[in-house]
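For this depiction, one protein chain was excluded, whereas all remaining protein chains were kept in their positions.
Up next, chain A:
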């Protein structure tokens, strides 16, 4: 088991009062498996992903990764976890604006201590971004940016990739192409994938599909 969520709950305190978003989530993800996470807007998909990625911590419950409870880690431990064990792809602002594409791609790999030139070259080739290496993020289109973000994530060879609507800002055909590349690359890297998506068509392309509703996995 690569990742297990045990009875995880999370709430936000807002001006209107307490807002229970996740109410006892139980969820498992095997190594190399790809899972689509669907649900209505506001159902807590992003929240769940952030908890799994060690970006935020739950109110109660355990998040087990390789036997360790991420939820119990302190700030330093969670940062370490993000560096070494997960790769994140978001809807936007994935790239570091001050670094060019080449530096962005190797950034996470270097931080994780897994920089591998050969693998990086292969990724760049398969993503079709060789021509963009010396450009800066603001000089790229949305689809190009997301391809670079995927390259950046996979270059670090994380066992787990978390993606939050990575193609939400792209048109359908570009989005499909990007997802296609991402799926095949995660498979060949042997990484597990948990991807939030609104599109059942995209969800179809993954191994499994879970639905979030009323704060529970159904």
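Going forward, contacts are C-beta pairs under 8 Å (C-beta built on N, C-alpha and C of every residue); 3 or more make two chains touch, one makes a residue touch a chain; residues count from 1.
In this text, contacts and distances are computed from a predicted model.
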Match the chain absent from this complex view to the correct UniProt protein name in "Putative ABC transport system permease protein", "Cytochrome (Ubi)quinol oxidase subunit III", "Heptaprenyl diphosphate synthase" or "Nitric oxide reductase NorD protein". "Putative ABC transport system permease protein"
Which residue, A:9, A:62 or A:92, contacts the hidden chain when the whole complex is considered? A:92
The one residue from A:6, A:23, A:68 or A:83 touching the chain left out of view is A:83
Residue-wise, where is chain A in contact with the chain that is not depicted? 12, 46, 50, 53, 55-56, 75-76, 79-84, 88, 90-99, 103, 106-108, 110-112, 164, 168-169
